[in-house]
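I'd like to ask some things about the structure below.
Only a single protein chain was left out; the remaining protein chains are all shown in position.
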Amino acid sequence: MAVQTMAKALNDGLRAAMERDPKVLIMGEDVGRLGGVFRITDGLQKDFGEQRVLDTPLSESGIIGAAVGLAVRGFRPVCEIQFDGFVFPGYDQIVSQLAKLRYRSQGRVPMPVVVRIPFGGGIGAVEHHSESPESLFAHVAGLKVVACSNAADAHAMIQQAILSDDPVIFFEPKRRYWEKAEVGTDLAAAPPLHSARVVRPGSSLTIATYGPMVRTCLDAATAAVDDGHDIEVIDLRTLSPLDLGPVADSVRRTGRLVVVSEAPGESSVSSEVAARVQQECFFSLEAPVLRVTGFDTPYPPSRLEDDFLPDLDRVLDAVDRSMAW
Amino acid sequence: MAVQTMAKALNDGLRAAMERDPKVLIMGEDVGRLGGVFRITDGLQKDFGEQRVLDTPLSESGIIGAAVGLAVRGFRPVCEIQFDGFVFPGYDQIVSQLAKLRYRSQGRVPMPVVVRIPFGGGIGAVEHHSESPESLFAHVAGLKVVACSNAADAHAMIQQAILSDDPVIFFEPKRRYWEKAEVGTDLAAAPPLHSARVVRPGSSLTIATYGPMVRTCLDAATAAVDDGHDIEVIDLRTLSPLDLGPVADSVRRTGRLVVVSEAPGESSVSSEVAARVQQECFFSLEAPVLRVTGFDTPYPPSRLEDDFLPDLDRVLDAVDRSMAW
Amino acid sequence: MEEPQAWVPSDPRSRPSHDQVVAGLKGIDEGGPELVQLLTPEGERTADRRFDSYAADVGVEELKALYRDMVLVRRADREGNALQRQGELGIWVPLLGQEAAQVGSGRALRPQDMAFPSYREHGVAWCRGIDPTELLGIFRGTDHGGWDAAATGFHPYTIVIGNQCLNATGYAMGQRFESRVGDPETGEATICYFGDGATSQGDVHEGFVWAAAYDAPLVFFCQNNQWAISVPLTRQTRVPLYQRARGYGFPGVRVDGNDVLACLAVTRWALEECRTGNGPVLIEAFTYRMDSHTTSDDATRYRLADEVELWKLKDPIERVRVNLVRSLGVGQDFFDGVEAESDALAVRLREFCRAMPNPGPERIFSQVYADPSPQVEAQRDEYLAYHASFTGEA
Partner (left out) sequence: MEEPQAWVPSDPRSRPSHDQVVAGLKGIDEGGPELVQLLTPEGERTADRRFDSYAADVGVEELKALYRDMVLVRRADREGNALQRQGELGIWVPLLGQEAAQVGSGRALRPQDMAFPSYREHGVAWCRGIDPTELLGIFRGTDHGGWDAAATGFHPYTIVIGNQCLNATGYAMGQRFESRVGDPETGEATICYFGDGATSQGDVHEGFVWAAAYDAPLVFFCQNNQWAISVPLTRQTRVPLYQRARGYGFPGVRVDGNDVLACLAVTRWALEECRTGNGPVLIEAFTYRMDSHTTSDDATRYRLADEVELWKLKDPIERVRVNLVRSLGVGQDFFDGVEAESDALAVRLREFCRAMPNPGPERIFSQVYADPSPQVEAQRDEYLAYHASFTGEA
């Protein structure tokens, strides 16, 4: 147990995975000597060499496409996409090869590839550096999609993702990279990768959220105590497949659900959660499932991101609306 | 008024748009001399020349990326993507440039580009030729997404899409290309592009669907008459923005909604419809919104597509479940 | 000041390039002086200083074997076409005319090598020991590719144009990382197949960049069959495709793709370069798609019969037959034997195809994930129960 930033926890997790299995490779733009623009791979090239930590040419289709080939060869590549908005040149390889090769070959060609993507806003960046494209992966069959929200989870989840024989799109909330938490090292003690978790129990309303918004929602839950609301917060952690059991259980108790996400809401993971919960908990719901999300607009200039991103107040506003239904 | 196949109606619509405005260009793989693999652009290169109907090099990023540049120059390109599964090499240009240039430039750089995509299954094709990727566009702010379901709509909608100053991703249900309908030529008489339409009025349950499934749902509605169900079928037509007014109105009357789509349901347009209707019609719903969709798997080998694709029986099964709630 | 003239794009098919000659009604590209050839269309062995030695071991038996390969591969291909016409297959992708490019390169491979095909490489599949029956599932719609890629050294077919070039690059990087490169005999190499149209895709370029950057033991094998469906080569490039390699700093060679010996020799050389650490290499096999793009296509809509007729004179099989008969004195028995064998193959294919069962609906849900997704499993269980309710198996 040690108190670590999420950045360090990920770095340690990667290191542990590389020590565990010589077939684990890290590849991406600037991941080597520089240690990545967020320093998540700091020191790994120095310790594991240029053949296991690859500073690649500047091409995302290349990163994913080569990782697919390396996986065919028996490697377990961990790709870094530098920022959320730059995954799209690699999207074709993700959708057409990474997601489908196992199915195409009926299991003969496994694809144990992890694609790490720092995502979300709140860091005052220029265009394409603050997006939340997770729904564009959750919709694609053959991919697994997860998002960590804190250092402890990050440490375990990255290792679990690397151990998984499925392709995992691994979203890291970049604005939480420098937040600290107690990080355990016993991987066996960690919850399964594809499990949601109640991070704050409560009885009056359920919030389902993930990634950077977990912290925001926990803060909102704390603030809501003053208003007499006892909010249960669930960190979804896995976005595809969703682990809706804990959410449905919770809603059956609270009767109310607010889904919170930075991504635009339209045709998204938050839509899916709402669509499924209204079906599974139809008779338990005392109010419709409400959503607090980014707007259905491109990410705005960063001076406006505090307006664009759901914050404590917008979450509480939805809580009030739900409670008042 | 004439009875036409959807293929011919689209061809006529494209021709009318090209006659109307010399800035309209058609570009894509094999769209010229061959007239496209589905012959939608048949004869257009012969009549308008190689400078207005471009047989392009084999590269989808090129098709979209060049169309973006041509639009900057004042052209109105209509791109054809040969099959649904081949749009992904062009996805980056769609998401990063086509969808965002207007917003980035605050309206100074308009993007009047249409991307035509034959979509969906049911034609016994090999992998990548039967997909329904519309949700991957509906989630992207800055794009408009529509799907036609019949020849008459196709004829009007393709012209309206070309007249629109916004980028429109235009989905054509390829297995309906050869179905016939009365096609009018008066564009002014056509409903607005971004409007849903009740294609069969009814009182006991609402079905919201689009594209190839409209025909299937109409057939189901006819079959359900024998069971005493009077089903209202709504053709969504526009997937982004959704025109949910007619759906909500209908559900307020019927109390029941089934959403039908070929695409996998996870984090999709069908999720969005369910999520919004449960919110807007919370007190009207007598049963949860149910969905009948493709499974959350890759598109299977074509001998299994009749199992994969929602059909009349699966729709009726959902109707029964909804009615029995 | 003069008004600039309107730009009318010339018909790319009528634009003669420096390495075209005019024969009959229209220009046919002969491949240019840089074309490596060891066996002329007339069946005569020619000398090539650079590549001769790579076919030096091909005596009469070896040439007979190549001939047999090509005849059987063609026969299987024609049977595929016929099965589609009879409604047994949804589609067939013919390789007619490309037998030499595929068999020549395929026979240059060693067991330790890996091949990444596109969707037309039935002849390479044959050389990798994949029975033609194993290809049928894709085209019948019963599977997405059934063979064992690792065991055969033959990756699943890739349909999205260009994707496999990066996948092959990654694989070859892995051969490098695993220190399987160095020895000219046991060293490993990878070969990647793609078409002339594919060269326009970003992925092919990125494959070139990456393979060069990581010294990948990878042979890029471009079958330039002059057409990408209806789009002629001139729409994709101004210069011969093998010259692309120059811009990346690795060698590019144009070989007569209808000459099985030249394809064998040049590919062996290229693989040896890779095995010994001098990869990557680009080979452009200059050939022709004699049939339509697929059985869904009608090539008469966009190309002239003359062109096809002229290419018939360069048939890859016929020139070997002529050489075997005229120069090597092979008698009719041999040819009859191969013919009989090919008849038997056709019958076997046909019978196999007609007997192929449809998969059950559980196949929809199988192997989507290694660790099954509860969501997909629930959908499977629900659908199978629903399905059984119809068939009375509930």
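Read from first to last, the chains carry the letters A, B and C; within each, the first residue is number 1.
Going forward, a residue touches a chain if its C-beta (ideal position, glycine included) is under 8 Å from a C-beta of that chain, and two chains touch if they have at least 3 such contacts.
These figures come from a predicted structure and were not determined experimentally.
For the options A:108, A:128 or A:180, the residue in contact with the chain missing from this view is A:128. For the chain left out of this panel, the touching residue among C:250, C:288 or C:383 is C:250.
Taking the complete complex into account, residues 25, 51, 56-57, 59, 61-62, 64-75, 77, 89, 92-93, 96-97, 101-110, 112, 141-142, 144, 164-166, 194, 240-243 of subunit B touch the chain not shown.
For subunit C, the residues touching the chain absent from view are 1-7, 9, 176-177, 179-183, 185-187, 199-206, 209, 212-215, 235-239, 243-250, 277. Within the entire complex, the positions of subunit A that touch the omitted partner chain are 29-30, 32-35, 37, 49-51, 55-59, 61-62, 85-86, 88-89, 124-128, 266, 295-298, 300-305, 307-308, 313-314, 317.
Please note the rule applied: only the chains that are shown with their structure count from here on.
Here the chain at the heart of the structure, going by C-alpha means, is B. One simple way to say how far apart two chains are is to compare their mean CA positions; for subunit A and subunit B this gives 30 Å. Distance between subunit A and subunit C, defined via averaged C-alpha coordinates, is recorded as 41 Å. Remark: subunit B and subunit C have CA centroids separated by 36 Å (rounded to whole angstrom). Contact of a single residue of subunit C with at least two other chains is seen at positions 143-144, 160, 202-203, 368, 373, 375-376.
Residue positions 85, 88-89, 127-128, 266, 295-298 of subunit B are each in touch with at least two other chains.
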